[in-house]
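One chain of protein is taken out of this complex; the other chains stay put.
Then we have subunit A:
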């Protein structure tokens, strides 16, 4: 049989249909498609894809299990390293990680590892076989750690991953979550059409089944402090509270009505389910002419959400060019298909209003100069090129910083100038027994990087507690 050069394509909802609903865009592989794609894997001996994965999923092994027709085994293989496969299969930037180093990719398209991961996770979820095997869990418990307490702050990707690994070591793990729901950014940030909440809930359910306890509505730093957690007998703490503080542009008119942070807009729609208003009681007001400022995944999510809420003209206003956009190319492509209008090389300088409500965004055209610290060409305003974009809603999606609530209320926790928590290579903070990982350390990054940090932290918390008990 001739080598299949391209990835087996995945069916998806047509753009003209999906802009009218919040259902997931790609349908996922069928059994036949998955098998066809799995057979493209070369089963390389040195497994570069595994090195490319921040949580080291044994990729060739799980793909082999698909080929062998044992999709349940494939799931157990993935779950040995990754407790959120249905999430990662959907939102990981595989093109920069495992798939970027896939040997197939040297000549052809790489193996669609992400799609296969999603297939395995969904297959097992649908059949109720997604839980890790009990024997496997019992076997891995470390007697010296059993019954000892560890606190995890934040039920997002970093916290959930750390908690799952810690509980597998035999520890007693409690997650403290500030919001009324689990998932962190997976619940409040990433929209339903990209990351169905039911999927997140099922993954969290599987983690709870491992023995992790989750306490909602506890804002550590306010409801309880880290010092008090230690007093209550927790021997170590992992901080995975993410980067929840929205950045604004700092230009005139930003406090007009109709100007949202992407966090507010997406939280209303996703966490509070405003897309089901008035059944759900939280409203979201969005007009017909929406400008989303920014070029990352969050900007694409906000723009595509506005489109689905019925906005006619939705613009992405981004100060650099298409090549510099941080969003995944898949997301940009989806946005284009859905009719999002890109106003690239434009930067907002003022938001104008009429009777308190935004009605125009004044932009200045930009050109690209020399490379800056980020390695991207620096955008420079073209003098006198100001123009007005007619809008009634603006959504600012230019990034987030860590929320200072926890760090400010925790003694001796060293932070960087922009608020991120300082950690060493082991994810340990300046305080003994306190570890941190994910966006609160790196600034807004990816789900999988946060998970990788959660894993590293869990491993080092284990070492720390073992050493501590030796003393």
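One rule holds in what follows: a contact is a pair of C-beta atoms (placed from the backbone, for glycine too) under 8 Å apart; a residue touches a chain by one contact, two chains touch by 3 or more; residues count from 1.
The rule we apply is simple: contacts and distances are computed from a predicted model.
Only one chain is not pictured, and the protein name UniProt records for it, out of "Ribose transport system permease protein RbsC", "Sulfide/dihydroorotate dehydrogenase-like FAD/NAD-binding protein", "NADH-quinone oxidoreductase subunit M" or "ABC-type polar-amino-acid transporter", is "Sulfide/dihydroorotate dehydrogenase-like FAD/NAD-binding protein". Across A:128, A:278 or A:375, the single residue that touches the chain missing here is A:278. From the options A:27, A:248 or A:387, the residue with contact to the unseen chain in the full assembly is A:248. The residue touching the chain not shown here, chosen from A:30, A:223 or A:385, is A:223.
Note that of A:5, A:180, A:371 or A:422, the residue touching the chain absent from this view is A:180.
Considering the complete assembly, subunit A touches the hidden chain via residues 178-180, 188, 216-219, 222-224, 244-246, 248, 254-258, 260-261, 263-264, 267-268, 272-273, 277-283, 285, 356-357, 403-405.
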